[in-house]
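Taking it in order: structure first as structure tokens, then the write-up.
Of the protein chains in this complex, one is absent; all others appear in place.
First chain written, first letter: the chains are A, B and C, and each begins at residue 1.
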Amino acid sequence: MTVAKLELSTDPALKLDADSSSGAKLSPRAELARRALYYMSLMREAEDRIERKLYRQGKILGGVYVGRGQEAIPVGAGLAARPEDVLFPSHRDLALYFMRGISLREVFAQYMGRAAGLTRGRDGNMHMGDLRKRIVAIISAMAASVPVAAGAAMALKYQGKDDVVFVFFGDGATSRGDWHEGINLAAVQKAPLVLLCNNNQYAYSTPLDKQMACANVADRAPGYGIPAEIADGNDPLAVYDACERAAAHARSGNGPYLIECKTFRMTGHSAHDPADYVPKELFELWEQRCPIRRVERRLLDEGWDSPAAIEAVHARVRREIDEAIEWAENSPYPDPSELLDGVFERKES
Amino acid sequence: MTVAKLELSTDPALKLDADSSSGAKLSPRAELARRALYYMSLMREAEDRIERKLYRQGKILGGVYVGRGQEAIPVGAGLAARPEDVLFPSHRDLALYFMRGISLREVFAQYMGRAAGLTRGRDGNMHMGDLRKRIVAIISAMAASVPVAAGAAMALKYQGKDDVVFVFFGDGATSRGDWHEGINLAAVQKAPLVLLCNNNQYAYSTPLDKQMACANVADRAPGYGIPAEIADGNDPLAVYDACERAAAHARSGNGPYLIECKTFRMTGHSAHDPADYVPKELFELWEQRCPIRRVERRLLDEGWDSPAAIEAVHARVRREIDEAIEWAENSPYPDPSELLDGVFERKES
Amino acid sequence: MPTTYVEAIREGLREEMERDPNVFLLGEDIGIYGGAFKVTQGLLDQFGGRRIVDTPISESAIVGAAIGASFMGLRPVAEMQFADFISCGFDQIVNFAAKCRYRWNAPAPLVLRAPCGGGIHGGPYHSQQNEAWFTHTPGLKVVLPATARDAKGLIKSAIRDNDPVIFYEHKALYRRVKEDLPEGDYTVPIGKASVHREGRHMSIVTYSAMVHVAAEVAALMEREGLSIEVIDLRTLTPLDEETILASVRKTSKAIVLHEANLTGGFGGEIAARITEKAFEYLDGPVLRLAAPDTPVPFSPPLEEAYLPNAQKLLEKVRWLAAY
Partner (left out) sequence: MPTTYVEAIREGLREEMERDPNVFLLGEDIGIYGGAFKVTQGLLDQFGGRRIVDTPISESAIVGAAIGASFMGLRPVAEMQFADFISCGFDQIVNFAAKCRYRWNAPAPLVLRAPCGGGIHGGPYHSQQNEAWFTHTPGLKVVLPATARDAKGLIKSAIRDNDPVIFYEHKALYRRVKEDLPEGDYTVPIGKASVHREGRHMSIVTYSAMVHVAAEVAALMEREGLSIEVIDLRTLTPLDEETILASVRKTSKAIVLHEANLTGGFGGEIAARITEKAFEYLDGPVLRLAAPDTPVPFSPPLEEAYLPNAQKLLEKVRWLAAY
């Protein structure tokens, strides 16, 4: 086998600076905030279209899961990850794909089951990946990615690299045996693994206190002899900072590091779930902590961006998405004649 | 189905007091120490015969695992358990069977694959149980008993009883997903579950530091929001005291409680393992902590028993074992015609 | 008023819970949410949290806990949110539950409900039909109802059964099939196939959603003068071999149909038994129609190409009729 040739990301948001109205050189922090805004906006808008338009129009089938209100987690982490670092997204981390240079077209095609999707119609929605871009597809079984990520991290160490692996999971996923086994193995092996928990306080309809009897997911880290911290999961820069600390720890050969991002799921579990079981007040409370509004305020308060520049970001996002949806809708479905291909390697004969 | 009728244990060691040379009434502590001596001696001697005689003579086939040096754990716990409490032994807890009134004859027959064994020759060695005596058979997969024990504990709570479940496992078993899932479920459900870890510092050839990156198994308890304590696993009274605390906690509706018993495996992993990978000094060090010698010293130091009385216990044990082995060796093998029975319930027709 | 398949299961659960205070349900999101497919909707209100237990995401612990509770005299009914996740509790099922009666006479009377099957655009992880893993594991009963009547009668039998039962509910049938059910308490026996439709010229042996595909084809072929008998196995283990063999001895031709992947599917077992035990009666090879050996694809044209359907079955029927 030839190992997948790397095609490392050219971060589309880098273009933002060039586009920016202000010619002045920005501080690194400001640049981060801007890139965070772009990717969070992209994820929010893309998922809104998916969940509120395309799904309801019957153009997207199957289960649809979005990360509304939780965009700071993939975006903060994605900003901290180097292009060679390996990402294992979970089901509310769409931004990671864009940050790895996977196009909106490919993503919408994926959601619509088209041939141009990353899985060529074989799997749906966020079940996608691209080894060349070092982003690994989730499988449905919660936390199944954790042992696989542990093995990827062991391989990086084996290869003498200082790259790290980022693996994402929800609060509910931490109940699974795979979560435990994967972290324990990585800890014993001192594998460079950054563990990112999206603690959005629900697992489907199940609230935290029916999922675990400890107060924080972070409380589990001492059982693996690894450090943990709790981050504000609605602030991409806080997530970024935590990831920088975690990745530095892992890159230096100290093994795994757990970050618990406290946030809230601003939707039902999936597009067909009205979430009647969630007290309304919680939605109202967390609406005020919207990570997008928050980074916008920061950009304005610090004088890093003007209201017009912010509006321009959203407008660009909408434009890009409109274009991509149209393209994807007109792209072909996979041909049924391909059904049998690729269960095994095709042997040249 | 009619639920298995309970046949709760008549503790054979109770007879000790009657047999005792001294007519004086003993303190409860002294009684405990005496019973501990009897059962530890019984387990030690029975396992010595199994591993060092019968196995080498080819009279016992398959894998043979003994608990030499770790007898204080099942014995201390077995003394604390009430007859209605449910026991889930692991593979180094032979004493529990005797304490539940399962006879030496049945146990030797079991090890020799005879029809009179608790599994009628269908399974081997310590893979045995008897629901009527509330003792559940282990399966090989390490820690698989933990979720099952959690369910038994949930059932006791469901039934409004104040009985508890004791589940036993090794240090290595704590790496398994089932361990994590079972404890977490029991913790969320506040099920009355006492978790007993035999930390003998090895899992087969694998030392602790290749099994886990934390210092103690007890360090894992906060991740489940449950209390834990570390007990001297070579002192049956220390284990007993810890179990009393744990069972009281569980009986009062407070959920699981973890006890980590620090001890050492004074043998190879199984009868065919010479344990060359274990530094000799460790065996020498832990030999001095032998739980049987220790309880003997205590009985003498406190003036609870004379050297002669102690020797009488060992002599009684040897007598009982001789008799049981002879009986078992002369007992029949299962009849092959039974091979197909009992995969499913036999329906009366 | 006709009852749907999903209502039939719910009513079966309800009646058994009313009848026997030892019956309780456990699983993910089965309480306030009523389960991913709303099978348990309303049961929390009626029976309360003691008997309807929402669990963490822990399939192995769910199965294990059901085993432990069954040892204590309870009658647990555990839900896997999708049959696809049954593999996360696999060891508990095949090694603990399946073997405890045989090993040490400890029955584990539990039911594992598993919503299975494709046709809902669920993709590789929400469409599986994985019963063959369990039919190869002695000690497990595997039940897959195709009709509302059988769904209710079999869930009730499963709960009363003293052995572990895996109860596969086909998701595509939940709201698609309905019928009038017998009044009151009735059960359908585990281990008995039903002759879903009688016929004389050919037998189609099948189960679960594919029964309806077979019935459709039988109706079509009737018009062409070919009389097809449709055997709905309902239970795979223990298998009702008698009913299969009686049918094939009558018709002399057989097709085995299932939605699971072809290779290693239960269809091989059935075909092998027919050939071994009714060889002299066969007027042609026993054919199989099943899904091809790929994961279940997501995209509609692929999933359609994947799933067995009336058209693909018709081809086999015609070929065998002409043999």
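Of note:
The working rule: a contact is a pair of C-beta atoms (placed from the backbone, for glycine too) under 8 Å apart; a residue touches a chain by one contact, two chains touch by 3 or more.
The model shown is predicted, which means the values in this text are computed figures rather than measured ones.
Considering the entire complex, the omitted chain makes contact with A, B, C.
Between the chain not shown and the residues A:74, A:113 or A:151, the one that touches is A:151.
Considering B:35, B:92 or B:127, the position touching the chain not shown turns out to be B:127 (whole complex). Contact with the undisplayed chain is limited, among B:52, B:161, B:210 or B:314, to B:210.
Taking the complete complex into account, A:137 is the one of A:26, A:137, A:282 or A:312 that touches the chain left out.
For the chain left out of this panel, the touching residue among B:28, B:160, B:303 or B:336 is B:336.
Considering the complete assembly, chain B touches the hidden chain via residues 61-63, 113-114, 119, 121-124, 127, 139-143, 172-173, 175-178, 203-206, 210-212, 273, 277, 333-336, 338-340, 343.
By the touch rule set out above, chain C reaches the unshown chain at residues 84, 87-88, 90-91, 94-95, 98-99, 102-103, 124-125, 130, 132-133, 135-139, 237, 239, 256, 260-261, 263-273, 275-277, 279, 282, 284-288, 293-295. Those residues of chain A that touch the chain absent from the view are 1, 3-4, 86, 118-119, 122-123, 127-131, 136-137, 139-141, 144, 146-156, 158-159, 165, 177-178, 181-182, 184-185, 188-189, 342-345.
Heads up, the rule we're going with is that only the chains that are shown with their structure count from here on.
Put simply, the C-alpha centre of chain A and that of chain B have 47 angstrom between them. Work out the mean CA point of chain A and of chain C, and you get 37 Å between them.
For this pair, chain B with chain C, the centres built from the Cα atoms lie 41 Å apart.
Looking at chain B, one finds that residues 177-178, 181, 184-185, 188 touch two or more other chains.
Taken residue by residue, chain C touches two or more other chains at 55-56, 58, 60-61, whereas all remaining positions touch fewer.
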